[in-house]
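Only one protein chain is missing; all other protein chains are in place.
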Amino acid sequence: MLTEPVALMLLLSVAGVVLNIILYRLQSLQMIVSFLVFAAMLALNLQLYGTIGETLVLPVVVFGQAMSFAVSPLAFYFTLMITSITLLTVIFSLESLRGKACTQAYYLWLFLKTFGMLGVVFAADLLTFFLLWELMTWGTFFLMQQTGGESFSPAKKYVVYAVSSSMLLFLGIALIHAWTGSFSFREVAAAFPHMPEGMMLLVVLLMTVGFAVESAMFPLHAWLPESYASTFTSLTSYLSGISTRMGIYGLILLLFGFVGHELADRFQLIGVINLRYIVSIFGALTIIIPTFTALFQHDAKRLVTWHGIGQGGYMILGIFSANALGIAGGIFHIFNYMTYVTLILFSIAAVEYRTGTSNLNKLGGLIKRQPVAFLGLLFGIIGLAGIPPMNGFVSKWFIYKALITEGYPFLAISAIIGTLGTILSVYKLIHNIFLGQLQPEYNEIKEVPFLMQLPIWVLMLAVFATGVFPGPILSLIAEIQSSFGLAPVPYTMTGVDPAAGTLDMLVITTVFIGGLLLAWIVFLLGHKRRHVSQYQNYAAGHFLDESIPYNFNYNFYTGFEHIFNPMKKKVIARTEVAVSSLVEAAGDYLRRIYTGNLATYAMYIMAALVVTSLFLKELI
Amino acid sequence: MVNPIMLILIPLLTVFLINLVNIKWPKFSAGLSFLAIALTTGMAFTLLPEVMQAPIEVVIAGTKAPIGINLLIGPLGLMLSLIILVTSLLVSMYSFSYISDERKGMYSGLFLLLIVGSLGMVMTGDIFNLFVFFEILCISSYILVAYQRNEHSLEASIKYLLLGSIGSLFLLISIAILYRGLGTLNIADIAARVGELPPSTRIAAAAFFTIGIGVEAAIFPLNSWLPDAHSSAPSSISAMLSGFVIEVALVVLIKIVFSLFAFAALFWLLAVVGVVSLLIGEFAAYRQENIKRMLAYSSIGQVGLILFALSLGTEAATRAAFLQIINHAAAKSALFLVSGYMIIRTGSYQIADYRGIARRMPVSGFVFFLAVLSLVGVPPLFGFFSKFSIVMAAVSSGSTGATVLTGLVLLGTVVEAAYFIRVLQHFYQREPAKAVTAARSERGAGAESSIEAPIAAMLPVLAFALFLTGGVLLLGSITGLADAAVQDLFARLVSVLA
Amino acid sequence: MMIPLSIHTILNIGSFGLLVIGLAIIFTKRNLITMVIGLNVADVGANILLVNAGFVKDGTAPIFTTAVGSAQAMSDPVPQALVLTSIVIGFGITALALALIVKLYRRRTTLDVSKIRGLKW
Partner (left out) sequence: MRKVVTGLLLAGFLFYVGSLLAGIFLVDAPEQPRIVGSTILAGAEDEAGAANTVTSVVVLYRGFDTLGEVTVLFLAASGIALLFGHAGKAKIKKGNAGPGFILRTGGRLLYPFFFLFGLYVIIHGHLSPGGGFPGGVIVATGFFVALLTGDRVNIPEGWFALCESLAGVGFIGLGLVGLFGEAGSFLAQVFPLGDFGSLVSAGIIPFIYAVIGVKVAAELSGAVGRFYTSDEGETL
């Protein structure tokens, strides 16, 4: 039984934790061991495809529930992402973290977190799910504070959010168990529709809010940007790329695994305003508000983490659209997002590795110094902005299409507005890092070592290949949809069936590349060009001398910011402050009960006696 | 076969022997008390198989109950005895190095008497005998709280003493009422005939009894002595007081309520009061700057949780409460013990002065970390399973009230996680506080060296930590024992008046 | 309700009165020693309540002497033994409390509980 890939993968990740504890002080060994283990896990993961549908029951019985795992198509889809992204992160870290301080526990927590995520994804009962969910969130917490010092405070914020969300899930699971008497997904799903309506609504609400926190849905997203941005950049990519999406996994499981569309639509307010629609509205807000917040970030990592929140909104819109195309788009977007955001962050990490900063106000003109990083970032932002021929376009197209066919014009418009904001802000990203003038202090820097380039190349290939040929991934998604009893998306190798809409990425790509070629030819045929140095500037009719650095990267979009500033109300930040001071005030008032005066304490005892006897006397 | 009365007599005899030894050789007293506890613990374990078959009744003075006094050792009593003995065995090991002043001979004696009181309370089958052992327990804790003889410990002790005495006064009144009504003192006998009492009398006895023991069991609002006493006592004693003394009082209270005063209204009152104590404890702990006071308030919270689970009155909830008692005994003892040496090393009680301490006390820091996670309920530590089962049991009891209370319990958990994480992050900060840099160990090494507590003190702490992590593997047998204890308790449940 | 006015009921009412007086002292007085005295008064009340629980109508002391035949009703010996225990315990607590108060007074030079508030919140 333990030879099954599932068991082996779980065992390997536990073994990774143990090995890393043993090798705590030997960093180079830790690196090699971690790389080998994760490589083995990816290999196993590929084998996993053959075992879809199988279940694994561990002989560990907790509260009458044997811990059980199952390989569903959805699980396969997620584990594929988890293992591949972890392997890439480890490869990238081999070089980028070598010799850095505070990295002793890096791989340890990485393994713990991976174990948690794999377990959550494989879990076939709510108990296992919750147990590993908790493990996963604590793993996230430890990863977040890897850099120590400044990362502690945002990590603490995350813990408060995460524990609150766990507790909501906990209550939801307890209610489900109290009603159905079982933890097993299958039995719960069977019994779910027979629950009393009020209880079902409560459970769905509790669990939706719980998962929404983990997937950073507006307005519960405030923990994310700071905490992700203040850790190592390679971890930012890992956390941003896959960790946040575990919340989406939970939502998929809840919506399709337990509730189902028919039930979800039963909770109707007025006409079309049902539970799905309300979640979708929050999804739309999740797209718009964080995306426009990202616009004004002056730190590359923070900018991308804000987009991480925003892109989650697309997934939610897709998944809750109740349309085969939309659901496929939502699920596909998870994969796409993971590839390009990791690519972007790896590129930023490459720049940071050489320059030591990710501050957008201080960088610029690195295109010739770090061309690979530039290419990586270029591919990534094309994906992020949803422009063909990269994969981001495909999934976004699915979602737009679904929203329009299902008759949600406002949601579709907000998704498009979000894309607009994305394009604006990614332009800032690539411009401020790679275009414009090179800062003199970065004159001597070189491209990053090969081990750091490798993941960037791999991801570039992935972003492009899945953009042109989305078929293989879509086939997986179709399987997922069928496994939940939904209509599978009509896919082809390069797009969708013409019956469902017209999308052939091969054609689009050909046109796109043809256009580029054409432009290049025109360019070649055109007037002879003069080569200009990066420092040769022209400003308001003046030719600036090369010795005068003219940094127009500084405070990019300031004018734009003036337009948006009055709209920023910082409601969430203020709410957070209010809640935390409410807790403090509550603590302060409550502890004043203990006045320190003995006579008062004696009176409490007397009062308790009188109240107890009164209470008992009146009630019996 | 071991006569279970030996569990009480051996420590008691050792107390008198220690008093004798103290005259000439006070340094041997700690070892003697450790040996006595070890022997008693071993004996308690040998009783286990027999007790699981059937409860043992020990007749005293050759007269059968209800005429004389009897001890009744069922699974419940033995489980609590084991918790008491194992915890105190480890704490007494810690005390070898921790208590080093010239009065350590007296400390060992009082320490043993604290154990005698607790053991007597859980084993006796006679209500007045319960009162006597309760007094032994209380008085030895009053004295031990004052052990350091400084301003704070004396103040805490006198407050504890006066409030505790009001509690024991009420307990005595309750016993007088019961004796007047039924003419017997044996708990089983009272339980069999409690229906003969007029309802009003039974209510009065219930109220006096609940409040009387409630003072020691730290039920809100009778727990006002607790933060003072637990924070002013030596850390080893705080570990004992928090680790099992409150819980013993609580379980005895519930046991008596189950067998004599099973009013549904009383159960509800206790459940609500438990949740209120939990919230007050956690919120107040959130605002503490003094580490021991914070831990003490956290104990109020944890006791509230245990009380809530116990007073739900279902078998699953009671079993969960027992698991939580075990978890709290291990985790809170470890926390207090660890903080004891942190206080010695830095000379400060302020959490702010512990910044970066985990880098100089790595083992202590790690144990603190584990214990905190177990208290908050993070898998795969023991605390997760106990908290999980409490919530499961509370929600599946099916009433809306219980579900609402569970929601509040979970709110308390969030607050608990918030303040504990704050402390943990303080411990692991990179820039150490002045007090930490200035700290020196007994060997007086330099600023970069480890200031870890001595090995004799770290071993028991590590044992607690090991239990919290590895205890999950024992979960089956622990649950088995807890199950038997639940059966024992529910066998006493007489009747639930509407 | 007609209350039969026997020694038994008088003692019971009296003990209840002592209890109330003792508690009132604890609540209203601020001097620690006075509070301990209040506790003792209440304790006496509880003790009388307890010993009175063994009251037997026209009973004698439960001691067999030649003067008392076995036909004579004797009061219940158990509460008398209990009350002995209770008195001794009360003595122990009082002694300990006074010792604590002496020590505390040497440090704080006050006995006013509203001023001894070094530990609060």
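Labels for the chains are A, B and C, by order of writing; each one numbers its residues from 1.
Here, a residue touches a chain if its C-beta (ideal position, glycine included) is under 8 Å from a C-beta of that chain, and two chains touch if they have at least 3 such contacts.
Here the structure is a predicted model, which is why all the values come from computation and not from measurement.
Enquirer: Which displayed chains make contact with the chain that has been left out?
Expert: A, B, C
Enquirer: Decide which residue listed in B:L185, B:A218, B:L269 or B:V436 touches the omitted chain of the complex.
Expert: B:L185
Enquirer: So which of B:L85, B:I99 or B:V116 would be touching the chain we can't see?
Expert: With B:L85, B:I99 or B:V116 as choices, the missing chain is touched by B:V116.
Enquirer: Since one chain has been left out of the picture, which residues of chain B touch it in the full complex?
Expert: Residues in contact with the chain left out: 3, 5, 9, 12-13, 15-17, 19-20, 22-23, 58-63, 66-69, 101-103, 106, 109-110, 113, 116, 120, 128-129, 132-133, 135-136, 139-140, 142-143, 146-150, 177, 180-185, 197-198, 200-201, 203-204, 207.
Enquirer: For review purposes, identify every residue of chain C that touches the missing chain, sorted by number.
Expert: 1, 3-4, 6, 8-9, 12-13, 16, 20, 23-24, 27-28, 49, 54-57, 59, 61-66, 73-78, 80-82, 84-85, 88-89, 91-93, 95-96, 98-100, 102-103
Enquirer: Determine and list the chain A residues touching the chain excluded from the picture.
Expert: Where chain A meets the chain not shown: residues 599, 603, 606-607, 609-610, 613-614, 617.
By definition in this document, only the chains that are shown with their structure count from here on.
Enquirer: Taking each chain's centre as its mean C-alpha position, how far apart are chain B and chain C in Å?
Expert: From the centre of chain B to the centre of chain C is 29 Å.
Enquirer: Just give me the whole-number Å value for how far the CA centre of chain A lies from that of chain B.
Expert: Chain A and chain B have C-alpha centres separated by 44 Å.
Enquirer: Per the centroid of Cα atoms for each chain, what is the distance between chain A and chain C, given in Å?
Expert: The answer is 69 Å.
Enquirer: Where in chain A do residues touch two or more other chains at once?
Expert: Those would be 591, 594, 596, 598, 602.
Enquirer: Residues of chain C that contact two or more other chains, please.
Expert: Touching at least two other chains: 23, 26, 32, 35, 116, 118-119, 121.
Enquirer: List the residues on chain C that touch chain B in their complex, please.
Expert: Against chain B, chain C makes touches at 19, 23, 26, 32, 35-36, 39, 42-43, 46-47, 49-50, 52-54, 76, 78-79, 82, 85-86, 89, 92-93, 96-97, 100-101, 103-104, 107-108, 116, 118-119, 121.
Enquirer: So in the complex, the part of chain A that touches chain C is made up of which residues?
Expert: The touching residues are 591-592, 594-599, 602-603, 606.
Enquirer: Show me the residue ranges of chain B that touch chain A in the complex, using the header's touch definition.
Expert: 158-159, 162-163, 166-167, 170, 199-200, 203-204, 206-208, 210-211, 214-215, 221-222, 224-225, 227-228, 263, 265-266, 269, 279-280, 283-287, 297, 373, 376, 378-380, 384-385, 388-389, 391-392, 394-396, 398, 403, 406-407, 410-411, 413-415, 417-418, 421-422, 425, 428-431, 475, 497-498
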